[in-house]
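Could you have a look at this structure, given as structure tokens, before my questions?
Excerpt of the complex: some chains, original placement.
Order of writing sets the chain letters: A and B. Residues in each chain are counted from 1.
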Amino acid sequence: MNMTPSQRITSLGLVLPPAPPPAGLYKPVLVVGEFLFISGQGPMKSDGTYITGRVGEDLNLGQAKLAAEQVGLTMLSTIKTHFGDIDRIKRLVKTLGMVNCTPEFDQQPLVINGFSELMADVFGTDMGVGARSAVGIVLPGHVAVEIEAMFQLH
Amino acid sequence: MNMTPSQRITSLGLVLPPAPPPAGLYKPVLVVGEFLFISGQGPMKSDGTYITGRVGEDLNLGQAKLAAEQVGLTMLSTIKTHFGDIDRIKRLVKTLGMVNCTPEFDQQPLVINGFSELMADVFGTDMGVGARSAVGIVLPGHVAVEIEAMFQLH
């Protein structure tokens, strides 16, 4: 695991979707001092459309976890496109994982693990794991999962 | 656009509502180092009452966007009252925009643009635009929109 994050992306054969255009008046990525803030990202597929649907109704746990992983790939694409060198990222600091789910669904943490496991694969099992909350919420465009994150830079 | 934020507030003829009293045990504004944290703000009107209702049911998109703009005016009032000199703000860093909406409503980003466009008008199209998430949620007092934000100071 002495590879850089960009080497791990290549080595894992990860396919990044296009970076989504902003859905409103905000910056997809903002750097302030040593911190990189990422706006809420949805699960964009390679064809530029999103994984949509309500977890517990339209999607099951496995499908929702894959959607969260796709959010991670989307976020990596956003970082490469709007920030540049992904190897300048030192660590994941904080994740807010939001699942579009029924009021009865209660396994948001297992869903968001799809994102968190990808971050650990790319940035390492220490530096790729941060503080986190995982909750259920109503999301724009009926996307299945949306995640915002804060990273620390080298 | 070489005016200061306070000059822009005057020049745009913005009317700020009263700064809301805290709804619980928290500080409306907290400065830590170079960061200014603003607690969740609702859309207070000039008469001291809030814009309430569920978007997608009681309010349409246009009304909800106006409510988000009113949250922005409320936040400016809170900053002036509890912090003081609005011209010490360097930039908007991060916004969490929360819309009180039906499970079917999916245009939270267009709602929160009402806030974001005001911030861009007051702080500039670079410094007034930060990272953002816009989601649907259940809000205190049935207010239509609530927004928390983090700014960086000069």
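Just so it is clear, a residue touches a chain if its C-beta (ideal position, glycine included) is under 8 Å from a C-beta of that chain, and two chains touch if they have at least 3 such contacts.
None of the values given here were measured: they were computed from a predicted structure.
Enquirer: Note that 2 identical chains are shown, then give how many the whole complex contains.
Expert: Oligomeric count for the entire complex in this file: 3 copies.
By definition in this document, only the chains that are shown with their structure count from here on.
Enquirer: When the C-alpha atoms of chain A and chain B are each averaged to a single point, how far apart are the two points in Å?
Expert: Those two chain centres are 26 Å apart.
Enquirer: Would you mind writing out the residues of chain B in touch with chain A in their complex?
Expert: Residue list for chain B touching chain A: 34, 91, 93-95, 99, 101-103, 105-110, 112-113, 116-117, 120, 129-137, 152.
Enquirer: Per the contact definition, I'd like the list of chain A residues that touch chain B in the complex.
Expert: 23-30, 32-33, 37-40, 54, 96, 98, 137-142, 146, 148
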